[in-house]
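Heads up, one of the protein chains got dropped from this complex, but the rest are sitting where they should.
Entry: chain A
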Amino acid sequence: MVSLNSVLLISFALFSIGVAGVLIRRNALVILMCVELMLNAANLNFIAFARHSGSASGQAFALLVMGFAAAEVAVGLALVVALYRRRDTVQVDDINLLKG
């Protein structure tokens, strides 16, 4: 039997790895993947609590989050491609036009 705590711990660890990846990586693609990882950790929590309370609402919401994640990836990758066309780079620290 899976305890709710172990699900929460694993999802928390996944979320922390995602946050750390967003903060430390330079490649914009990897940063997008880390954001996806954080959304998945949230989904894991949704499903754990849906299972815990015995209703399917949490699973329905997890499905909605999955759709939002797909939309976010589409826009994010289009931004990366546009950035590469214009500046020939996908490293986020090369994009410093607004830096004072």
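Here is the rule we use: contacts are C-beta pairs under 8 Å (C-beta built on N, C-alpha and C of every residue); 3 or more make two chains touch, one makes a residue touch a chain; residues count from 1.
One rule holds in what follows: contacts and distances are computed from a predicted model.
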{"item": "Protein name, per the UniProt record, of whichever chain is missing from view (\"Amino acid/amide ABC transporter membrane protein 1, HAAT family\", \"Aspartyl/glutamyl-tRNA(Asn/Gln) amidotransferase subunit C\", \"C-type cytochrome\" or \"NADH-quinone oxidoreductase subunit J\")", "value": "\"NADH-quinone oxidoreductase subunit J\""}
{"item": "Residues belonging to chain A that touch the chain removed from view", "value": "1-10, 12-14, 16-21, 23-27, 29-30, 32-34, 36-37, 40, 43-44, 47-48, 50-57, 59-64, 66-75, 77-82, 84-85, 88, 90-91, 93"}
